[in-house]
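Complex shown without one protein chain; remaining protein chains in place.
Order of writing sets the labels: A, B, C and D. Residues in every chain begin at 1.
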Amino acid sequence: MDLATLIGLLGGLGLIVGSMALGGPIMAFFNVPGLLIVLGGTIMATLINESMGQVIGAIKVYLQAFFEKKADPTELIEKVVDLAAKARKEGLVSLEGEDIPDPFLARGVQLGVDGLAPEIINEILAGELDTMKKRHTRGQTVFRFMGSTAPAMGMIGTLIGLVQMLQNMSDPAAIGPSMAVALLTTLYGAILAFVLFQPIASKLEQRTKQEVAQKSLAMIGVESILKGDNSMVIQSKLDAYLSPEQRAAKAEDA
Amino acid sequence: MDLATLIGLLGGLGLIVGSMALGGPIMAFFNVPGLLIVLGGTIMATLINESMGQVIGAIKVYLQAFFEKKADPTELIEKVVDLAAKARKEGLVSLEGEDIPDPFLARGVQLGVDGLAPEIINEILAGELDTMKKRHTRGQTVFRFMGSTAPAMGMIGTLIGLVQMLQNMSDPAAIGPSMAVALLTTLYGAILAFVLFQPIASKLEQRTKQEVAQKSLAMIGVESILKGDNSMVIQSKLDAYLSPEQRAAKAEDA
Amino acid sequence: MDLATLIGLLGGLGLIVGSMALGGPIMAFFNVPGLLIVLGGTIMATLINESMGQVIGAIKVYLQAFFEKKADPTELIEKVVDLAAKARKEGLVSLEGEDIPDPFLARGVQLGVDGLAPEIINEILAGELDTMKKRHTRGQTVFRFMGSTAPAMGMIGTLIGLVQMLQNMSDPAAIGPSMAVALLTTLYGAILAFVLFQPIASKLEQRTKQEVAQKSLAMIGVESILKGDNSMVIQSKLDAYLSPEQRAAKAEDA
Amino acid sequence: MDLATLIGLLGGLGLIVGSMALGGPIMAFFNVPGLLIVLGGTIMATLINESMGQVIGAIKVYLQAFFEKKADPTELIEKVVDLAAKARKEGLVSLEGEDIPDPFLARGVQLGVDGLAPEIINEILAGELDTMKKRHTRGQTVFRFMGSTAPAMGMIGTLIGLVQMLQNMSDPAAIGPSMAVALLTTLYGAILAFVLFQPIASKLEQRTKQEVAQKSLAMIGVESILKGDNSMVIQSKLDAYLSPEQRAAKAEDA
Partner (left out) sequence: MDLATLIGLLGGLGLIVGSMALGGPIMAFFNVPGLLIVLGGTIMATLINESMGQVIGAIKVYLQAFFEKKADPTELIEKVVDLAAKARKEGLVSLEGEDIPDPFLARGVQLGVDGLAPEIINEILAGELDTMKKRHTRGQTVFRFMGSTAPAMGMIGTLIGLVQMLQNMSDPAAIGPSMAVALLTTLYGAILAFVLFQPIASKLEQRTKQEVAQKSLAMIGVESILKGDNSMVIQSKLDAYLSPEQRAAKAEDA
C-alpha cells in the first residue's frame, strides 16, 4: 500500500472541503450540472483522444498508483553476483531452474541458458524495456491530457454561466449567486487537475523511471553474467547505480 | 469505425449544449458574426501557415480519425515466423508471390526477393518510415495550430466586443447582454480548441505512434528473415514488442 | 505566388475589420499612440535582440513568404537516375557540363567531377545544409520573438491606460471610453501576434522543412551517383521519400 | 555558508513583508485557513507524487542549498597532473594510498590500482555520475512540482473565497474585506512559488551542473592517468575546461 499517495489525496481533498465548510454551508459548492460538464467533458475529450479500452485501462492504472511496487536494487545485485559466480564455476547451463525473483533478470538468464548470443539477448531485453516504457508513457499521457483538459472544461462551464448571468441582470440580488455558480466549474476543473490528475500522472512517471532503472540494472547484470566478469568487476559495475544511502546500508550488512 | 472518437465528440458537444439549454434559451449562445470571426479567423491564420491543399487535406485527415485502423502485431509476428521458416528451407526467392497482408512487410520481403543487400533494404524501409512520420506529423501540426489559434481568435473577438460595449455605455440595461455577446467568441474559441481540435490532434499522434510501432516491427522482421535467424530467435526478438496482454492471449492460442 | 498566404492574411484582417465595423464606427478602433506603443515597442525590443541588418532582412523574408518556391522531388529523382546511369556508362567525368536544374544537386555532382572524395563531398554538402538551416531558423526566430513580444507590449499599453483611467475617475461617463482605449493595445498586440507574426513564422518553418527534405534527397542522390549504385537501387532508395500521392502520380506517368 | 541564498531569501521576504506593512496593519495579510490550504494542499499534492521519504528528504535538500560546496577545478587539475607524473615514473600501483581529496577522482584511481581495465573503470564512473545526476534531478523535481502546484492551490483557495463571497452579498461593506481574504491565497501561492520553491529548484540545478562538470573533469583525468599521457597533454586537455578567469589565476600562480 502506498500510504503517501492515499494520505496526499485524502488530505488534499480534506483541506479543500474543510476550507469550503469553514465559510458557510458546504452545499453551496455542490452543483450537479457543473460537475457534469467538467468531469463529463474531460472524459469525452479523452475518449476522442484514446480508444475505449485505453480509458477503462486508465482507471485500473489510477488505482495501481495506490499500491507500492518495491524495487530493491541491492537484492538484485546480490542475486546477479551469486549467479555470475555459479556460472563461472559450473557453466552457464547450471543456471537452468535457478530461483530468480526478478522476472526481467530471470528472462535474460533463461535466454542465455537457451544458448542465444549475448547481442541478441541484449536486443530482446532492450526491446521489452522499450515496449514497457512506451506502454507506461501512454498511461501517463491519459492523465496529463485529463489534467490539462479539466481546467479548459471548467472555463467553458464558467463562460456559459457568465453569458447566462449577463443576459439576465434584471434582478441585482441574483447576480452574486449566479456568478458563484458560474465560478464553480472553474473550481471543479482546478481541483480535478491539480489534486486528482496531475499528481497521479507525475507519480506514474516516477514509477516508470524506477522500473526502468531496475530493469536497466538487470540488463547490465545479464550482460556481465554472459561475459563471465569476475565478482569484483560485477560488484563495482552494479554498485555504481546505488545511492549513497543504499551503499552505506549494504556496507553495514556486510 | 472508431466508436470512442464519435461518442467523445458528440458527448462532449452534447454536454455543452445541454448545459447551455439548462439555463435559458439556447439561442442566446448563437451569434453568427462571433462564430465567423473565430472559425473564419482560425482558418485564415491556418491558410497563411499552410498551402491550400494542406488545409483541404486536413479535413480528410480529420474524418479519418473516426475510422479505426487495426494494427495487429501478433498476426504480423506469426507471418514473419512463417516466412522466415520458408526462407530458411526453400531459399529467399521462394517468398516471391507469397500473400503478405501487411504492405510494409510485403515491400521489405519483395526487395529481398529482388536481391538487394540487407543494408540497402533497411535504408529504404527506414526512409519510407521517416517519410510517413513526417507526413503524419504535418497533419497533426495543422490541428495543433488551429487548437492554439482558436482561443486567440476568441480573445480578439471578445476584445472587439468589449471595446464596442465600453464606448457606448449610455444604456445600463444593454451592458450585460453586450458583454454576454462579447464573451461568446471566447467560449467559441475554447470549444473549438478543447473539444474539436486538440483531442483530434492527440488522437492522430497516438495513431502515428501505433503505425510507427507496427512498421518498426515489420522492419525487424524483414531484417531477421534476410539474416536467416531461426524461429526461436525471431519469436523472442519480436515478442519483446508485445504487451503483457498480447503475450497472454498468444500463449492461450498456442 | 503563394495564394493561400495572401488569402489567409487579407481574409483574417478582413474578418476582424468587418467585425469591428459591424458594431459601430470603425474609427473607434483606431488609436495612433496605442499602435505606436505596440508596433513600435515590438520593433524596439527586436532591435535589442537582433542587429539592424537582421531586422531589415526580416522584412524581406516576410515578403518572401508570399512567393511559393516549388520543390519537386519527383523531378529531382528522375534527374539523379539519369545522371547515375550516365556516370555508370561513361564515367563520372562525363557529367561535366550537364544541365542540372537543382543547384544543390549540381554542386554535389560538380564536386564529384572535380575529383573530391565522397566523404569530403558529403561533409561539404552537410555543412551547406546545416548553414542554410541555421540561417532560416534565425529568420523564423525574429518573427517568433515578435509574436511573443507584441502581446506583452499590448499588455503594457493597456496597463498604462488603466492606471491613467483609474487616477482620474471624477467623470463617470469618461470611464467606459477610457477603458476602451486602454484595451485597444491588447487588441493590437493580439492581432499582430496571431494574424501577422506567428502564422508567418510557422509558414517559414514549413518552408525550411521542405527545403531541407529536398536537399537531403539531393545528398542521397549524390552519394548514390558517386557509389555507382544501379538504377533500381537508386530508384528504390529515393522513392522511399515520396508521399503515396507522388508515387501514384509517378506510376501513372510511367 | 552560501550567503547569497540566505540574503536572497531573507531579502525577498523582507521586501514583501515591508511592502505589506507600509500600507496598513500587517495582520491583514495573515490568514490561517488560507495558509493551510495553500501550503497544506501543496504538500498533499506532493505526497501523492512522491513517497513519504522523498518529501522528508526534500527538506534536507532544501537546507543544503544554504551551504556552499566548493568545487575547485584548478586544484583537481593539479592533483591529476601530479598523479599522472608519478604513475608514469613509478607505475600505476605507486598511487596506492595517495591522499586524493576529491572522492570521485580517488575512486577512479583506486579502481585503476586494483587492476581493472580502463573501459570498465570508465563505465563504472559513468554509471556513478549518471546515478548522481538522476538522484539530484529528482530532488529538483520535487521543488519544481511544488513551485507549479502552489499557485494552483492559491487559485483554488481564491475561487472558494469568491464563491462564498458572491453567495452572501447582503452586506455591501463586507464585500471588500471578503474579497481581500479570497485574494490572500493567490498571494500566498505566488510567494511560495516565486520566492521559496522556484529559485531553490534553480539553485539545485546549478549545483548539479557544477558537480557534474567537476566529476566529468575527474573522469577525463582518470582516463589520462591510465593512458599514461604526458604532463603537457594532460594539462592542455584539462585546462580546456577552465574559465578564462581561472586560467588567468592559474597563470599568475605559476
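One rule holds for everything that comes next: contacts are C-beta pairs under 8 Å (C-beta built on N, C-alpha and C of every residue); 3 or more make two chains touch, one makes a residue touch a chain.
Predicted, not measured: the structure shown is a model, and the values here were computed from it.
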Residue in contact with the excluded chain [from D:V32, D:L63, D:M232 or D:A251]: D:M232
Which of C:L15, C:L125 or C:L217 contacts the chain that the document leaves out: C:L125
Listed residues C:A85, C:V113, C:A152 or C:A213, member touching the removed chain: C:A152
Of D:I37, D:V81, D:L95 or D:I200, the residue in touch with the unshown chain: D:I200
Contacts of subunit D with the absent chain, listed as residue ranges: 2-5, 7-9, 11-12, 15-16, 18-20, 22-24, 28-29, 65, 68, 173, 176-177, 179-180, 183-184, 186-187, 190-191, 193-195, 198-200, 202-203, 206, 209, 213, 232-233, 236-237, 240-243
Residues from subunit C at the interface with the omitted partner, ascending: 33, 36-37, 40-41, 44-52, 55, 111, 114, 116, 120, 123-128, 130-131, 134-135, 138, 145, 149, 152-153, 155-157, 159-169
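Here is the rule we use: only the chains that are shown with their structure count from here on.
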Angle (degrees, nearest 5) of the CA superposition of subunit B onto subunit D: 145
Numbering shared by both copies at the subunit D-subunit A contact, with half separating same from different: different
Centroid spacing, where centroids are CA-atom means, of subunit B and subunit C in whole angstrom: 25
Those chain pairs that satisfy the touch definition: A-B, A-D, B-C
